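Everything on this sheet refers to the single structure shown next.
One chain of protein is taken out of this complex; the other chains stay put.
And then chain A:
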Amino acid sequence: MGMAATESQFHVLAVDDSVIDRKLIERLLKTSACQVTTVDSGSKALEFLGLQEHDKNQTNQPCVTLDNHQEAEINLIITDYCMPGMTGYDLLKKIKESSSLRNIPVVIMSSENVPSRITRCLEEGAEEFFLKPVRLSDVNKLKPHMMKTKCKSHKQQQPETIITETNQESIDIAYVVPPQVPQTESDNTVLQQQQQSQANSNNKNKRKALEESLSPDRTRPRFSSLAAI
């Protein structure tokens, strides 16, 4: 973490009306070496993404630090479902309807396990649907989706071969991954993808960040003992 070049970091836009959940998701994402911007509503998210016609000198957006959205290459949008005004689903739809934004992967979070809701979101193009409270193991699933946008923008090669379920079988364990942590499949998938990608210098930084976040003195390998309630 602490990389100066924003090119090598994924930038995530997190949308949630709950201040507690914003803090939580921000910390989770930063632990995964992501740059994070948080906003508290769907409309603010669209403003940040440049979809709504608003004066650039908007002052009522404390979370937005970049004044030129074009430089803020967003690699993933993660949004709460239940929000007053524009729901996460509405936001998802607007993003997918936009020619400039539709390629950004969108993930929905919800505290309610409603199968029809989940289906609807996935059908509308959401990559994942996380039940709250979101955990580190969920956030670890995001990297493959974000890699898609990185590779597309940097190089025009094999974007489709990057992430598929089958890749999870061929695990590369050359990196420091504590064996006690069960949810490492996604990480290993990502590590393997990083090997395939030709953006080598970028990968070194990502690997470092991944290793840093997985080093034993930072994470306690006890996720398996934490029973989900």
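Going forward, contacts are C-beta pairs under 8 Å (C-beta built on N, C-alpha and C of every residue); 3 or more make two chains touch, one makes a residue touch a chain; residues count from 1.
As a convention for this text, contacts and distances are computed from a predicted model.
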Looking only at "Protein YIPF", "Translocase of outer mitochondrial membrane 6", "Histidine-containing phosphotransfer protein" or "hydroxymethylglutaryl-CoA lyase", the name UniProt gives the absent chain is "Histidine-containing phosphotransfer protein"
Over the whole complex, note the residues of chain A touching the chain we left out. 1, 18-21, 23-24, 27-28, 31, 82, 111, 132-133, 135-136, 218-220, 222-223, 225-229
